[in-house]
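Excluded from the complex is one protein chain; the other protein chains are retained at their positions.
For reference, chains read A, B and C in written order, and residue numbers begin at 1 within each chain.
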Amino acid sequence: MEDILIKINAFREERDWRQYHNPKDLSISISLEAAELLENFQWKTSEEVLSGDMENVKEEIADVLIYSLMLASDLNLDVKEIIQEKLHKNCLKYPVSSSKGSNKKYTEL
Amino acid sequence: MEDILIKINAFREERDWRQYHNPKDLSISISLEAAELLENFQWKTSEEVLSGDMENVKEEIADVLIYSLMLASDLNLDVKEIIQEKLHKNCLKYPVSSSKGSNKKYTEL
Amino acid sequence: MEDILIKINAFREERDWRQYHNPKDLSISISLEAAELLENFQWKTSEEVLSGDMENVKEEIADVLIYSLMLASDLNLDVKEIIQEKLHKNCLKYPVSSSKGSNKKYTEL
Partner (left out) sequence: MEDILIKINAFREERDWRQYHNPKDLSISISLEAAELLENFQWKTSEEVLSGDMENVKEEIADVLIYSLMLASDLNLDVKEIIQEKLHKNCLKYPVSSSKGSNKKYTEL
């Protein structure tokens, strides 16, 4: 992802946008893009969406990722590392034995 | 990111969770994790958050990324490719000449 | 709603919380409570949720309303008035003739 991150950071630097990109507003932006993604599914089933034009779905996933990578970069976080650490934590929170086939939260297991 | 994606998919397969992971619920999940990230900044400035414990911020960014990668994977989307395409589109939407140093939306430029 | 608003404002004044309640953080709070409401429906159908314990659903709707009423109050907006104005606008955006029985957005009608 190194090369992608370089392009993402170049995009905002060329526009002198770093001044707006504080962690609070980047977190707001991730939420807004996630909502724009979700809007594709409003009043619809997954099947209805999958059978239609997926262009906007694709773009909004990209936007969520772009802002998340910007925030991780600004906080000097290694994306691979934090994902692996979180997966490890989730493995402990959701042991296969008790969570297999269940949609319950860990607090209910 | 190939190796990370393999781990992410293994995590949900071991738990037999694919049955819940339709695109609509995955999009909901991205929104929920984005909100949990944003909760760290509620009533606070970026500076106040940065000077405190960043552990939860780190974990919630990871959760947003994990669900986004799951959704991209289920839709057979190449993450690098969709980010590059979106960056290209954003370059056209926000030309350096008119957007430099501005926090206006492209509809206002 | 006048009497409810008095109670809501008394609650935050007793705690000296007005200092945190700027419109940006109140808007963040509405988003966070909306996500907590939505979390009840993650990985579930409406029917599954309706057949379970609705206590948290009830509380999160209340939280969304409480923060929305706070924000409206701080902006000197009359809640009834802005709802009526928005309904009127929606009537023009979604004429009965073209929108009846359709889940399309007004941009697609």
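As a working rule, a residue touches a chain if its C-beta (ideal position, glycine included) is under 8 Å from a C-beta of that chain, and two chains touch if they have at least 3 such contacts.
On a predicted model such as this, the values are computed, not experimentally measured, just so you know.
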Full-assembly contacts of the left-out chain, visible side only, are chains A, B, C
Could you pull out which residues of chain C are in touch with the chain that's been left out? 1, 4, 7-8, 11, 14-17, 19-20, 22-25, 27-28, 30-31, 34-35, 37-38, 40-41, 44-46, 49-50, 54, 57-59, 61-66, 68-69, 71-72, 75, 77, 79-80, 82-87, 89-91, 94, 96, 99-103
Touching the missing chain, which residues of chain A? 20, 25, 28-29, 31-32, 34-36, 38-39, 41-43
Which residue numbers on chain B touch the omitted chain? 28, 31, 43-44, 103
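We take it that only the chains that are shown with their structure count from here on.
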How would the chain A/chain B interface be labelled, same or different, where same requires over half of its residue numbers to be shared? same
Fitted rotation between chain B and its twin chain C in degrees, CA, nearest 5: 180
Mind checking the centre-to-centre distance between chain B and chain C? Centres are C-alpha means, answer in whole Å. 25
Whole-Å gap separating chain A and chain B, where each centre is the average of the chain's CA atoms: 2
Check each residue of chain C and list the ones that touch at least two other chains. 28, 31, 43
